[in-house]
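Of the protein chains in this complex, all but one are displayed in their positions.
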């Protein structure tokens, strides 16, 4: 950075993404002109990415508490109690901008970063998920981006030995210049062995471990907070290269050290590296921190204080250790062949003091650096309501089965096998529900080191951006509800969510409106479903040349299953089972996949979300599952009921004989409408009476759809299609898009 | 049966293998760190899957030169049983315990899925619990499993009954569309000449519970436990 | 005409492979080994006899596909 020695000018301030008001505030806090290193530190700490300055006032509306929440937002990851002395620790994070510039490394380091967030809290990561949005399939960049991102996610996760068990992949032209790569990690820890980042103990040593620091991604955090324009592709900022091998060693070394009593506080170096980790530790602990930057292990010569503090080199951690444990800790890191350096000490000054070559490069008060970070009440306007589209405003198709075939082959509904077969989804040997079901299911030990039993975690990532675009509040609620429904469909009790809010430029009131309203919808749903938010991430400025992406609040949900042997799969289990649709069907076609894929219309209000019905229907389904009555189960989402049925048939190879739709609802509305709060499930003949009786008793809407069997999906009055024909259409999209290589 | 698992920096299926050995043979294996220079007295050494040394340079190449591998090789020469799975197969092949090499998959992508494996011989301490021709469903998870050897070596392997498993269609027929990685002659696992060393790409340790998809891997562990019972 | 393309990591970009190789060489006793960097080497047969044209084609191939110029440099040699 040539600017290091230079004087601070309005230009330098702007280059650091700071406004002149923000700079005035810096002058006030410092009581003098900052050094370049200090300015750099302010700029990353006050970037959108680290300070949440545009989003904070809205995020406050999300519910974050429940009796089972051990740690809500504010730490590296959220922590929930899952019984038996065990905790699930999880979070989702975006790596959108880096992945657009360098898809392989951008996605890989995104996965590496989120895993560090989880194991820094003492958890062993047990599952990864990834939510991906790409531009139109025929956009010239899409193929290259898909192949790089998927290879990068696999490359990192596979090497770490953590199974990648779920996620989503969507395509839409609004992501042409701004793909979304959201990665989620779920880890497992004992509730009495959770590690936090608040520094404590005056005089305790501050330790740097992991990989060496290079000049990687300097200004990554500010890059993640700036809008793209035509020439950012030209500028090509340095992106970080990931080293999953080093991270695997770091994981094992950290967990080994955590099993001892050595650690006082620990914080990974993520975005804004040493800066945010040291500031976080000291501000949370209310202590000062003095670092000797000459002791930081570096990979390159001549690195300045500015560069060392702002580097985003991967695979590094900062810890405060008990002094008496130093030797033991050093031995562990040496065993794993990682750097281990005492680089500083905790002080009572309340200041962050950085020295290099005996010279003080920065001396700044930590509390105001954090507390006085700007917070913006950005102006916002609501998205105008979209008209409700009724079934008679949409032409009915001639051939329902041809439409079905077209839908299951459409990019958003097509099989994602091409993607998840590149992910090791089996390593660790606990994957019960592999990718391809509603929620992934991973076995866990019974607790306190007990043998693996019947207990499992279920997890899923969900969002329907087209609903959010049409009506952000309904869309926000729907994303939460769908996540809850996916967990319910495998018999899990949904416990909590992490989120990843991907939006455009918050300085535009329409975008800020999408954000504010999506949060409102999410908050309502989370409250109604007892499904608090325990961690999350905000990614703004996903915008190219003033065109924003579809608002995409990705929801990552986690739930627990007490007896995994009862957890149903999507696949029909056997012939002769009775098929039921649970939940009310009005035949909602607005914003549906049917309307978009068959009629080329992206319009209308999205299906309403009735949270009371959602809860009632879900609790009903879960109860039946827990009683062992359900042989297969699938929630109804994109594409509607007939698509859900087709997915169950394709997963099993077993067909079904379906009754005609009810008279009052036209075919296309009944079969392809996307009404919420619905499930398709199957029961054995012998259990039909129990199901119907119970549903009537508590007032659950249900409808008998037909019976499983044969090798065709047959719909009375509409003809038949063979399951294998559907399946070849369903499996064709990705291999065709990505080239024939198998 | 006493067994040991060699753990390299970057190994990642050592716990899966440990669980399988413990559950099926009844005795937990000893975990041996790569820097150790001596092996405990055991009947079997398992070299597990993963990304030893990050799979940098070539899969298995760096691990193959570790001191512990020298020891494994010496003991294998004296007849001790060695099982290399996935990265373990790559390592022991690089170390010269088995002929051939494992190249990048023909599809150039990592592939994780259940494959059909045809048992080519039941005449070994590893496969005696299976019938020749039996078709197993066992997962693979690798990027470099494309077995290559020159024609002469391949002919020799076949004539000496050294091919353990092949990738096949569900009915046992050989069909290129069921070969996940382009391996020559669909080879998924090979023995050394004396058949005390087996390397295979698929993961029998991930196929030991119905709940997790298959129990077809159990036979391999059972066979070893029987053959190597003290 | 044959093009020989070298693709190497830019200075300052982390090269985990190179480092792993250096470590492995050290532990094999090659203690005179210092830094190691790993790159790619691609040989392309070209149906083109005009050297200038060939050069400009291969440069384009590098920029478009073979190298990721965010983190990599490339160089092209032509041999008849």
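Chains: A, B and C, in written order; residue numbering restarts at 1 for each.
Definition applied: a residue touches a chain if its C-beta (ideal position, glycine included) is under 8 Å from a C-beta of that chain, and two chains touch if they have at least 3 such contacts.
Please read these numbers as outputs of a predicted model, since none were measured by experiment.
Considering the whole complex, the residue from B:101, B:135, B:211 or B:228 that touches the absent chain is B:101. For subunit B, the list of residues touching the undisplayed chain reads 57-58, 61-62, 65, 94, 100-101, 103-108, 146, 148-149, 182. Subunit C residues in contact with the hidden partner, per the touch definition given at the top, are 6-8, 18, 21-22, 24-25, 28, 30, 32-48, 57, 60-61, 64-66.
Assume only the chains that are shown with their structure count from here on.
Chain contact topology: the protein chains form a complete graph, every chain touching every other one. Subunit B and subunit C have centres, each the mean of its CA atoms, that are 34 Å apart. Looking at subunit C, one finds that residues 16, 20 touch two or more other chains.
Each of the following residues of subunit B touches two or more other chains: 53-54, 56.
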